[in-house]
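What you see is the complex with one protein chain gone and the rest in place.
Up next, subunit A:
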């Protein structure tokens, strides 16, 4: 099943692209570029030499016909095979992989930074020649691993809290997960819309914004687990306050360099643009504690 999934993933050629690249990296006949094309486009290489997984399927005549049809449809009038993905999407898909390049030291540092950002330190993000630096190298870079894991942990901790109150059913887990996803989508959509409407061009990319908006789930988990441990409303409110303050401080320090105008740069921004940027930064930073409070308050009962 796994080999069949791999082979069939190769013919889709779009979102599952990293899969084929890693799977076929051992194989000499696949280069990263050719992972995008359907294998029948390589007219000099017969299909049963390409990958061992395909040997199982190439004996099936229907499969061969299907592959030939897909390959023919991907050719334009000159007969060359057309690349299915536009270049920009390829670049952003490969840069998503950068966001997952974390190691344990980075995760530990980042988590301690989220919960205690008050020590004086340097907050600037390092840049390499071809764009942002992966998080493994630079502690200040945003990543996707922590937000993803903390969303899942949030769903589980919410289930735990409901369980201690005897309100738990298995569909609550699914509901929490989908509502967290929906609120995230709404929040990021609104922020991108605001960036566009106020006509602010900043160094902050959309992918970075998604990462920064995901860091609030760490705070939510901290507040919820403090409530779980002590069952007292006072402790919950204190931890909520502390988490909100530290998250706001963290976000201000991180986003300040990216959204606010660079005083040493060559651009001169008019006063109107400056005020908008400050307001937008404040809005981003104030939305997060609101979300933390709103997404945890239904779990607290007393």
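Rule of thumb we're sticking to: a contact is a pair of C-beta atoms (placed from the backbone, for glycine too) under 8 Å apart; a residue touches a chain by one contact, two chains touch by 3 or more; residues count from 1.
Note that contacts and distances are computed from a predicted model.
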"AP complex subunit sigma", "Guanine nucleotide-binding protein subunit gamma", "G protein subunit beta 1 like" or "Immediate early response 3-interacting protein 1" - which is the UniProt name of the missing chain: "Immediate early response 3-interacting protein 1"
Touching residue (missing chain; options A:94, A:112, A:164 or A:178): A:178
Touch list for subunit A against the chain that is not drawn: 175, 178-179, 181-183, 185-186, 196-199, 201, 267-270, 272-273, 294-295, 298
